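A protein chain is absent from this complex, but the other protein chains hold their places.
For subunit A:
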Amino acid sequence: MADRRTSGPTLEPGWRGLVSDLASDQRAFKGVPWSKAMMWLFLLSDIFIFACFLVGYMQVRITTPEPWPSASEVFALHLGGRDIPLLLIAIMTFILISSSGTMALAVKCGYERRRLATGGLLILTALLGASFVGMQAFEWTTLIHEGVRPWSNPWGAAQFGAAFFLITGFHGTHVTIGVILLIVMAAKVVRGSLAAERPGFLTRRRGRYEMVETLGLYWHFVDLVWVFIFAFFYLW
């Protein structure tokens, strides 16, 4: 029984081993910095928020007696004389998923201590994110011009507009916050604050390259949530 309290993993097989590893000394998750653990927890909490939003959307979609507007018509992009369904959304989705790729590269370069490459990739990620938000703003404007409001729309159930603006707005806010954080982080990386472990402006916590990864977790999460919103809102 003595090895259950030692610091490293106990390597006991099965359920018992899992529990005794997690319950072991000092850290439940070995080698995981505090900020990373916090980000995972925060994301877990945030998942519940988005899940509740989506469940709420499904529920009102079921309860409303009026017809639900057809997503492929509402979200069509008028291009070259004809309507192409879901084109804009496809582009937006592609851009956001690509930004996850650049983010992952930034994390890799960060751990290799390549300052400029990390900063550049972070800026590229921020640009992709910003263009996503820009296209979302374009989409919102188009729909508003067509008469979609949170309380009504020309095609059917009023909950369509309400759920659309609420859920994409909440997600867009997440992306916008992410873009701001990416820019701040890029500035820190390029200035060398992370390499020199300078304390942060507000929290006085020392900069470390793990921060890039922690921010990356957030960014990937925002992308992943978009996949669900895309599936439930645009494809259903």
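The working rule: a contact is a pair of C-beta atoms (placed from the backbone, for glycine too) under 8 Å apart; a residue touches a chain by one contact, two chains touch by 3 or more; residues count from 1.
As a working rule, contacts and distances are computed from a predicted model.
Matching "ATP-binding cassette domain-containing protein", "Cytochrome c oxidase subunit 1", "Na(+)/H(+) antiporter subunit B" or "Simple sugar transport system permease protein" against the UniProt entry of the left-out chain gives the name "Cytochrome c oxidase subunit 1". Of the candidate positions A:Val60, A:Leu127 or A:Val184, contact with the unshown chain belongs to A:Val60. Residue-wise, the contact with the chain that is not shown comes from A:Met38, picked out of A:Met38, A:Leu79, A:Ala137 or A:Leu235.
In the full complex, the hidden chain is touched by subunit A at residues 1-2, 4-7, 22-30, 32, 34-35, 37-38, 41-42, 44-46, 48-49, 51-53, 56, 59-60, 63-66, 150-151, 157-159, 161-163, 166, 202-206.
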